[in-house]
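Shown next, in structure tokens, is the structure this report addresses.
Each chain you see keeps its place in the complex, though not every chain is here.
Should a chain be cited, it is by its letter among A and B, assigned in written order, with residues numbered from 1 in that chain.
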């Protein structure tokens, strides 16, 4: 799976494990946006990376997409994450006040592979998982790519604001399943149409498996490449435990199981064995 | 010098099998010297490649993790061709953990590993929490493990250590340790994931701080019964206090597993804190924990 991307982070961008601090926290719709210091992490970040954070009293780590990095602020370099409080860990994280200290490891995982040329790119993200597409859009625009961004969600509360992305994206489409804002419908409903209208050479997708799968399939039907950011439970996030199996087909056509956190989370959409996931 | 050290294993902190990835993933967190000199036990290697089990493989429970990873590994050939040379180049002292479905497989693995450059020693995984489910050689009675050890020992040079890794089962541990020692084990690693169930009832193994008191009891009993047998404590080591509990109970070294999944710098911190320089005598002595008391 290492072929279609830039040189692995390996020794070039070793990750760090640091004591981070919450420097801002903000409720936005159904999510909590946290701004964190994490010395060394923002500096090494590439779009599609995630961080693993420790939750008090819990052994397993929680993975969070990096939504944004700032090279400098009053607190030095910072990173933003978007937390949807669902289980014990995300609820704890969402409740952390400014000043709270959190152990952070990152940046982790293989980032989105960037095209060499200035091609057309469709970025499709659902819910909090749309977070990593925003820095990706910026990066693609810097490379001269035409970026079409689709932000989808079950409802308005779980829609990431696309306002800031308008700078980097040529077009922004909003989809909600209940039609509360933007177009009504799911990514699956609109995938082919979106790929066609954006004239995409590469489709990037982040979200639940169904979103990734339909985006990858639409890309394939249109003859485009796809890159999908797959979430599976990642107990450590660092590649140490082999606890995050992601079934894929290798370049050699052989079925394999790779670690989502180390060989992923971003992989080529046509390589994922969705039925085995 | 502790008995284990004189047997060729510096310790006192080792990476437990299956919790250090392929070694590469640990390097960024291993401290200023990286893997140099680090006693690293590989994940268990089998003759043939294994894909591992289905997800969820690892689930969080109070005080630990339940896992049924299924020993994913690339098989011996591929390990020898890629992972081992990398680890050796990185400077780690590599102890290869081996697992087999028959005694012959264990012997085979030992023979072939004896010829591979850079293998500092072997750890024989004979107490996996779900050996039957995982298709491994079943260890019901202590003499089963002892016969595996004997088979391995015959194939592996006697100047390099063979560690027997035993399940922390208090009612058999002394007999198990004694018979493995008699069969030629240089030391026994006491502690593996404890047979347990996932919340949905599926079989797995419990690891992490939750199991530390269980493995500690086993170390204490073995040390009392067999004071000359070097033991390695394994289970729930996550800070200096938990490491010292094993060393105080007579262990020559400790292994760190689950704690690395929570904080990958754990081994680096413990190595620094327990470095020989920190001791007072010639050997490694437990040193006081610089952090505030926790979980007394």
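Miscellaneous remarks
We adopt the following convention: a residue touches a chain if its C-beta (ideal position, glycine included) is under 8 Å from a C-beta of that chain, and two chains touch if they have at least 3 such contacts.
As the structure is a prediction and not an experimental result, all values here were calculated from the model.
Counting every protein chain in the structure file, not just the single copies shown, gives the formula A x2, B x2.
The working rule: only the chains that are shown with their structure count from here on.
Between chain A and chain B, the centres computed from C-alpha atoms are 35 Å apart. The residues of chain A lying in touch with chain B in their complex are 10, 14-17, 54, 58-61, 103, 105, 232-233, 235-236, 238-245, 256-257, 262. The touching residues of chain B, when paired with chain A in their complex, are 18-22, 24-29, 43, 51-60, 63-65, 67, 69, 72, 208-209, 258, 260-265.
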